[in-house]
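Notes to accompany the following structure.
Only one protein chain is missing; all other protein chains are in place.
Naming follows writing order (A, B and C), and every chain is counted from residue 1.
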Amino acid sequence: MTSIPMETGLLLAGVLFMLGLISVMIRRNIIFMLISVEIMLNAAGLAFIVAGSHWAQPDGQIMFIFILTMAAAEVSVGLALILQIYHQLKTLNSDAANFMKG
Amino acid sequence: MELTFYIAATVAVLATIMVITRYNMIHALLYLVVSFLSVAVVFLTMGAPFMAALEVIVYAGAIVVLIIFVIMMLSLTREDVEQEKAWLQPKLWMGPALLSFVLLAELVYLLVIAEMPAAPVAGSYVNAKAVGLALYGPYILGVQLSGILLMAGIVGAYHLGRQKKKVIHRFLQQQEPQKERSAAI
Amino acid sequence: MILVWLIVILMAGGVLAWISGKVNRSLPRWVALASVGAVFLMTLYLWLSNPIPVLGSAWLVQFTQPWIPQWGISFSLALDGLSLLMLLLTFFIGLLAVLISWREIQTKVAFFHFNLLWVLAGITGVFLTMDLFLFYFFWEVMLIPMYFLIGIWGHENRRYAAYKFFIFTQASGLLMLLAILGLYFIHGSQTGIYTFSYFELLNTTLAPEAARLLMFGFLAAFLVKLPVVPFHSWLPDAHSEAPTAGSVILAGLLLKTGAYGLLRFVLPLFPTATVEFAPWAMLLGVIGIIYGAILAFSQTDLKRLVAYTSVSHMGFVILGVFAFNEWALQGVVMQMITHGLSTGALFIIAGFLYERLHTRDIRQMGGFWSTAPKMGVIALIFVMASLGLPGLGNFIAEFLTLVGSWQANNWLTVFATIGLVMATIYSLRIMQKIFFQEYKLVQPLPDMNAREMLIAIPMVAMILWLGLYPQPVLDTARPSIQEQLQAYTKPPIEQKKLPSTLENMARVEENTLEKLSEKPEDAKPALNLQVSKSPSPLIPKSSN
């Protein structure tokens, strides 16, 4: 239990985060982007847990709970938005929603 | 225990790679569930069983289910998978992957050069009681804020999820009349 | 309390004018006329009744009420001779502005008069406040309605001009705010009293570098407003695009707030830094005089031409302010008043012509004397005023300024005086292009009507009065000018040069003594007559 070095845990979090990040950048499908964001959030939560376990303090876990809450809220709002976009544009292509083009 | 950790970590990474390379959304989501579950195992090895449970219930359970519901509502077909395939050209991977690896490299470098302070306590097991006490003790404000956030999320989701006839902003309408087509439908 | 009333009447009048527009279209005009008239009469009463100076100094009336005491901000107003003169000018020009808009402004009449009165209120506040925070507040108050005046009722290119005006003055005003805050904190850290009060801040001792920086902050606002040459370019646009009333207020009043700020704040607050900066400031003034005059010559837009003459005339102001002696400062005060009148009058004439011709292009004018001789005479008088013809107010102003600046710097004064020749060149061009030459139009140009004469004649009377008997004005301004110069207990000119200056001072006293001794003679009917029987052409005065 104690023998797992913190670096390894953090490295895992980092790798997961990177994978999520890559996916956000390459995907056009907006649902995939949402999924990737979930991966990233999860990775961040993992980093908190790793740190919390290293210090044997509850704070890391509490942060994870907050991230979890936030992820839940985010995903519900995000999905609602996706539905809207799909209804408006009849596509899941995020590039089509470029109304903010300057 | 160590071995468990490494196996779980490997599974998590592999599952995540699978998530991000799938063309079919449902497949990707299944891999995502695998990824979440393996992360939950990692949590267990880290001495956070309560969090592992939450991970399974909320992430692998609620969130993924939510996404699946939505995908079902959109009634996607094989064309969409083909479309996804067309979008996901190999050459697209290069830039983002490079950027991310640079970032990862820097992160690793930072981890390597950092002098890790030794853990003060040998046993790093933190039980649910300690978490609950901290949560409703010093973090009570955070809990309340989370409640508000969830409330806002519910309201927002409800509001956004409603079907409306026409929601294109008047500025956009004036400036980009070609977007009318989507609004007209 | 009367000072508060001045501002309150204007602001309330503005709101009332706006509301009354709902009732009747022409009611706002009357409301505006009544409120400006009321404050004008109040100020006139103040002037004529000569209130006794309070505080044992130049201050005539004071009013202080804490506003935000935590930060040392108070609603502090005070009136001295300088502000009194400026207020008289403000309300006089304000009355004219209301009158000239009677026919010209036909859209959004109520809102126009609201803006007009609020500009005047802002200017009044600027001339009265003795609290730097409040000063900045009023500085902004006069800015925004002016922006609307230009932007809504201006000519073709009004948006551009309004933005330009706003950006220039606002950016420079923010620098002033920084300087005010700097002064506030320096004073606070020195004495432990954090206050924006002008009188308290006067006693701040500043390190030379700090003084220099803070002075430049204040200068930024005032020099842009004045304007001094590299920062003048908002003025021609704003003046030429604004409606007539806007141009008149801009030229007559807003520019004067810059000059007033120099006199009231820069000189007493930073005596050493200003002395250091003085040669450069005077140089800027001279450049302004010459540059403005050269540019005025080639303009074809009448209002733009007059705007550049303002640049030229304001050069005299800064030249005089930084000469640090009473002649120059009296000249500056006179210049502020007479320039307000003469340039205002030229803008009014441009407005009259625009009403008739719908153009400001002087190439399309000419020969108007034959059909509009009255307008010709009035224009001639003000053109002559602007070139500094003796007998009209501007001459006194320019001559005193130059006499004063000569004591400070000979060569710059020489160049400034050359500016008078250039003033002649552009002024005569105005007359030539508009009133002389062959008459080109098909329709005869109607001469001035009764309302227009009602506007023009008081201005003519004022400019003549100021040219022939300016003493009441000079007397009113004297105590406050001496007050501003107090920081220069030893004026720099006395230390640097002129061994004979002391003699001059002695002679000055001698003169006043003699005047006293001549008083008994004044009682006789032929008091002013002196027949010398002595064979030598010595007058008794200089015999001692």
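Worth pointing out:
Just so we're on the same page, contacts are C-beta pairs under 8 Å (C-beta built on N, C-alpha and C of every residue); 3 or more make two chains touch, one makes a residue touch a chain.
Just so we're on the same page, contacts and distances are computed from a predicted model.
Per its UniProt entry, the chain excluded from the display bears the name "NADH dehydrogenase subunit L", taken from "Permease", "NADH dehydrogenase subunit L", "Sarcosine oxidase subunit delta" or "ABC transporter ATP-binding protein". Across the entire complex, contacts from the unshown chain go to A, B, C. For the chain missing from the display, the contacting residue among C:37, C:188 or C:367 is C:367, taking the whole complex into account. Against the chain not shown here, chain B presents residues 95-96, 99-100, 102-103, 106, 109-110. Where chain C meets the omitted chain, the residues involved are 164, 229-230, 232-233, 236, 294-295, 297-299, 325-327, 330, 367, 369-370, 373, 377, 384, 389-391, 395-396, 399-400, 402-403, 406-407, 413-414, 417-418, 420-421, 424-425, 428-429, 432, 435-439, 468-471, 474, 478, 498, 500, 503-504, 507-509, 511-512, 515, 526-539, 541-542. The set of chain A residues touching the chain not shown comprises 21, 24-28, 33, 94-95, 97-102.
Keep in mind that, in the parts below, only the chains that are shown with their structure count from here on.
Per-chain CA centroids place chain B at a distance of 68 Å from chain C.
Mean C-alpha positions place chain A and chain C at a centre distance of 65 Å. Interface residues of chain B facing chain A in the complex, by the touch rule stated above, are 1-2, 5, 9, 12-13, 16-17, 19-20, 25, 28-29, 32, 35-36, 39, 42-43, 45-48, 50-51, 54-55, 58-59, 62-63, 66-67, 70-71, 73-74, 80, 84, 87-88, 92-93, 95-97, 99-101, 103-104, 107-108, 111-112, 116, 119-126, 130-131, 133-135, 139, 142, 146, 149-150, 152-154, 156-161, 163, 167-169, 172, 176, 179, 182-183, 185.
Taken together, the chain A residues at the contact with chain B in this complex read 1-12, 14-16, 18-23, 25-29, 31-32, 34-36, 38-39, 42, 45-46, 49-50, 52-62, 64-66, 68-77, 79-84, 86-90, 92-93, 99.
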